[in-house]
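Sharing a structure below in structure tokens format, with a few things to ask.
The complex appears here without one of its protein chains, the remainder shown in place.
What follows is subunit A.
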Amino acid sequence: MNQPASAYFLEERHDPNETHTLSVLVQNEPGVLARVIGLFSGRGYNIDSLTVSETENQKHLSRITIVTTGTPMVIQQIKHQLDRMIPVYRVVDMTLTGSSIERELAMVKVRGGGDHRVEALRLADAFRARVIDATTESFVFEITGNSSKISQFIDLMRPLGLVEVSRTGVAAITRGPEGM
């Protein structure tokens, strides 16, 4: 073991990374999102995607969906670290529940004319994207689906005059009658 002079044990772990989607039910109070994000940055965890919104107004509950990457031990740590925060009710690993649905929404602005314009419309139709704004030289498409479908659509729009993209990040829910 060849490690440089250090008071710490420097070693690298080489466990493979996994991507997990976590649903976190929290009390909607000031600072709660900062707590969650601070946990991730403070402990060096990854955030691939994060969405948050109040879901039950009367109970002041918000649902945070986080897509994160890490070794299995790190993923387990993240869940425990989230769960022990005071305003966190529940943490559910949607990836482990197996039968969950993930959706993302994107708005995609494309500018162009002639064949590119026709091709963009044709592809949008194939991807079931809707036109939500149009000018004589541009479209804004709205597309919903899982993240890879949206990424694929965006890639196809690039040569056709892609201007900009706004994505919501992933929202997830389990299949079947049970809630989280």
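By our rule, a contact is a pair of C-beta atoms (placed from the backbone, for glycine too) under 8 Å apart; a residue touches a chain by one contact, two chains touch by 3 or more; residues count from 1.
Here is the rule we go by: contacts and distances are computed from a predicted model.
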Chain not displayed: protein name in its UniProt record ("ABC transporter ATP-binding protein", "Probable succinyl-CoA:3-ketoacid coenzyme A transferase subunit B", "Disulfide bond formation protein DsbA" or "Acetolactate synthase"): "Acetolactate synthase"
Touch criterion as defined above, residue of A:Ser53, A:Gln76 or A:Ser148 at the omitted chain: A:Gln76
Option from A:Pro16, A:Gly31, A:Gly44 or A:Gly179 whose C-beta touches the chain left out: A:Gly31
Chain not shown: contacting residue from A:Leu22, A:Val88, A:Val108 or A:Ala124: A:Val88
Positions on subunit A where the hidden chain makes contact: 1-11, 26-27, 30-31, 34-35, 38, 42, 73, 76-77, 80-81, 83-89
